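The other protein chains are all here in position, but one chain of the complex has been omitted.
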Amino acid sequence: MALNDTSPEQQKLQVDAGIENETTERSLSHWQLMWRRFLKHRLAVFGLIVIIGLYMLAIFCEFFAPMDPYVRYSQFVNAPPQRIRFVDHEGNFSIRPFVYGHKSTLDMQSFRRVYEPDYSKRYDLRLFTKGSKYKLWGFFPGSLRFFGVEEGGHLFLFGTDNLGRDVFSRIIYGSRISLSIGLIGVFISLAIGMLLGGISGLRGGLIDELLQRVIELLRSVPDIPLWMGLSAALPPHWSPIRVYFGITVILSLLGWTHVARVVRSRFLSLRNEEFVLAAYAAGASEWRIITKHLIPSFISYVIVSVTLSIPGMILGETALSFLGIGLRPPVISWGVLLEQAQNIAAVNTYPWLLTPAIFVILTVLSLNFVGDGLRDAADPYSK
Amino acid sequence: MANYLTKRLIYMLITLFGISIISFTVIQLPPGDYLTSYITELQASGTVVDEAQIASLRQRYGLDKPIYVQYFKWITGIFRGDFGRSFEWNESVRVLISERLPMTIAISLLTLVFTYVLAIPIGIYSAVRQYSFGDYLAIFIGFIGISIPGFLLALVLMFAFYHMFGISIGGLFSAAFEDAPWSWAKFKDLVDHLWVPMIVVGMSGTAGLIRTMRATTLDELGKDYVKMARSKGLPEWKVILKHPVRVAINPIVSTVGWELPRIVSGTTIVAVVLSLPITGPLLLQALLSQDMYLAGSFIMMLSVLTVIGTLISDILLAVIDPRIRLE
Partner (left out) sequence: MVDSVAKNREDILLEVKGLKTYFHTEYGVVRAVNGVDITFPRGKVVGVVGESGCGKSVTALSIMQLVSQPPGKIEAGTIMYYPEDEAPIDILSLNPKERKMRELRGKELAMIFQEPMTSLNPIYTVGDQIIEKVQVHFPMDRNEAKEYAIDMLNKVGIPDPAQRVDEYPHQMSGGMRQRAMIAIALACDPRFLIADEPTTALDVTVQAQILILMQDLQQEFGTSIMLVTHDLGVVGEMADVVAVMYMGKVVEYADVQTLFYEPRHPYTRGLLRSIPLIGQSGARWLSPIEGMLPDPYDQIIGCSFAARCPHRTEQCQHETPPWLESEDGRGVRCWLYA
């Protein structure tokens, strides 16, 4: 390569006063700027609101679910969703929404239960109602629910499954597992990725070469078959909580490579940046340079990369559980719920079994919006 | 170029070695070994197994040796075409793989082509007409595409077709052709079925590629050489296609190798939902019944497939990019 690729600035009769296009953005910090640019991205803001909402559901699922997700209403097996009504069957309007209870008859031809609204059983929907007892996070007993019907009534917003359990409440409980697995998996990936990527980018040489090969190897293995292989090997006698962490680790096993790549390439390009050289020249210690100069300058890229890899984790869990080799009942996750939808004949008769899919897609879509908005906000020049 | 390719080849060999270790690990992970499963299987079918027979089998498979010897026996066996036995099918793994793998490759490649043929023009259009209605539409479809996982899309499509038209869109052949020998009519039947997996698996890849193509083209559009090309008096379409698009295609081609694992992954699970007679359902079944030689070999062959794909994309990149070719 030519020596004169760079332009020597000395000895030049320069008129250049060297102004930069600093305007109103002058006085704001990096994070404030990023946040301002993020807010301009409407879809991303929308996504963020949805995501916050979904995580609230997940954290307080006992409070938000109107029914107990484990209780089997054996007289209401495979019942369709109840309609929320404001007008009763005689045409009277009511400001308070309500549902009619189900009554079932057995269809003698298909031997299936057929459900009809039972106009004699009217259950009013109420906010902050008292429902069946639960233990918040497994510790704090309570019975207050965000909304629901009075005790004795039943509310199946998304119908029931083949054991007569409320699908809506199961989806809300499932969000706790499905959403947290993505988050925990991402934190594991982040830790491994930052550490290995950082060492590799800083030290270079043999370690870097080795890590590059490992990343290349892991990226060329198709993730789903490998995940399948590893999670099928989790011992069947493991407790649900161990399986949960096992799956998380399996998902992070491939996930860290993205973070590592971002961190490594940032370190490599920053290592020779002038402000880093200046810090070295000023006698700053390496640790100080890394923590004070390097990490702040690329942390936004890492956040973007992490946000964009959460959907992959969530989908990984969903896919594995859907196939029956991830989490298993009685654990409730969106993938476990979707396993029932594997049988297309069942889905055709009971289409509400597909409702967990709406939540999966909504989550992934919103996370992608947020990640995209963050990416644009972190680096306005890398459109 | 020779240097570059030698380097890529060496990397490929290292990767292949790594893949074989990963696959072997998957085989070894479940408790017990191949033989315990085999014996259980034999006993279940009522065969009486005597101790001497077990010992000889144990020796034959090297199960009494340390793990690295077992690995060595296994890997050298593969070079001779011996992938081990599937106790569930009572068939050599090689036979099972060679029944399923060609169709997996065919579907993956078709999906790959479909993805690129669709994504590149849309990406270019989106970049050149940035912020137009068509661009927003492409961005929106792109978001939807990457957010709906293939297996859910397959599920929804299956349901929709079954519900509305009462037809099943699963499988690769109609019942009439399932076991028929190859003929023109069977081929046509295959084509009729193939579009579903192609769209379902290709959807997310296409969406991702549109985004990449759009972004890289936008990047290139702003560069000085585009102004330079315009300053020569070239017609606008020629400026766009010969200059920024031609440069933007390079990184897209170089990611063919990364696209392939995604597609193979996608086909695996979509094949389960659509019950396609390819590797996916068989792999799942093998895993569920702990038929580990079969499962491990599948994982290995699918990975090898993608590694070869990566190598091809590296070669392609060297051919079309002089900066790499002349390195």
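Just so it is clear, A and B label the chains in written order, and each chain counts residues from 1 on its own.
We adopt the following convention: contacts are C-beta pairs under 8 Å (C-beta built on N, C-alpha and C of every residue); 3 or more make two chains touch, one makes a residue touch a chain.
From a predicted model like this one, the values you see are computed outputs, not experimental measurements.
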item	value
From B:D64, B:E91 or B:E236, residue that would touch the chain that is not displayed	B:E236
Residues belonging to chain B that touch the chain removed from view	222-225, 227-236, 242-243, 246-247, 250, 320-323, 326
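In the analysis below, only the chains that are shown with their structure count from here on.
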item	value
Of chain A, residues touching chain B in the complex	43, 213-214, 216-217, 219-226, 228-230, 232-233, 235, 311, 315, 318-319, 322-325, 338, 341-342, 344, 347-348, 351, 354, 357, 360-361, 364-365, 368-369, 372, 382-383
Chain A contact footprint on chain B (complex, rising order)	11, 14-15, 18-19, 22-23, 26, 29-31, 143-144, 146-149, 151-152, 155-156, 158-159, 162-163, 168, 170, 215, 218-219, 257-258, 261-262, 264-266, 268-269, 272-273, 283-284, 287-288, 290, 295-296, 298-299, 302-303, 306-307, 310
